[in-house]
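Removed from the display is one protein chain of the complex; every other protein chain stays in position.
This part shows chain A:
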Amino acid sequence: MVQSLRRLKESPSQTAGPYVHIGATPNFSGIEGVYPHDLGSLPLAPEVEGERIVVTGRIFDGSGTPIKDALVEIWQADAQGLYPGQGERRGAADPHFPGWFRQPVDGTSGVYRFETIKPGIVPYFDGRPMAPHITFWIVARGINIGLHTRLYFGDEDKANAADPILGRIEHRLRVPTLIAPRSDADGKPVYTFDIRLQGENETVFFDI
């Protein structure tokens, strides 16, 4: 025998199930009066620095059907590329920017929508710049463990081409699954990021 490392095992994941909205977005699900608002749903404060953008899309299952009961969380840096919250040691992020948002997809159309800012550049662990990106975390009924992916911006060709993460994708045909094309509506850039859980053009998901 040798000494024990005395490590614990991570609690196993279980699906968020069909009623995740009761816990995460109760006001959306019709349970009002328990929380003043659904966490992660408040609009950006006017003081937040950065270019206002819309990020929207749908999540498709392996049959090509949009999922109607998913919950999406996003996590991103501020306009300067600094993370709010904890774990950021390079400096203080924009104090008005939460960096984290949560939205259910629409129960009829399956569309999710975030109004946020375009994030700045964050360094990779070796100091190379990562192209601007937003981390996505998706849970739903039928998803046994939350899926991590990233949105990259369709109008950042040069930065995307130099991105160390995108550069590691062996199957180059899959790279576009992470890149959200830009259109413009009401004077704001709109990035459409459709996520395909399975099948043709399956989105690249990460083990982080």
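Quick note on the criterion: contacts are C-beta pairs under 8 Å (C-beta built on N, C-alpha and C of every residue); 3 or more make two chains touch, one makes a residue touch a chain; residues count from 1.
As a working rule, contacts and distances are computed from a predicted model.
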{"item": "Per UniProt, the name of the complex member that is left out, chosen from \"Transport permease protein\", \"Protocatechuate 3,4-dioxygenase subunit beta\", \"Putative hemin import ATP-binding protein HrtA\" or \"Phosphoserine phosphatase\"", "value": "\"Protocatechuate 3,4-dioxygenase subunit beta\""}
{"item": "Residue among A:142, A:176 or A:189 that touches the chain left out of view", "value": "A:142"}
{"item": "Listed residues A:61, A:115 or A:194, member touching the removed chain", "value": "A:61"}
{"item": "Where the missing chain touches chain A, by residue", "value": "6-24, 26, 29-31, 33-36, 39, 61-63, 65, 67, 69, 73, 75-77, 83-90, 98-100, 122-127, 130, 133, 135, 137, 139-148, 150, 165, 168-169, 174, 197-199, 202-208"}
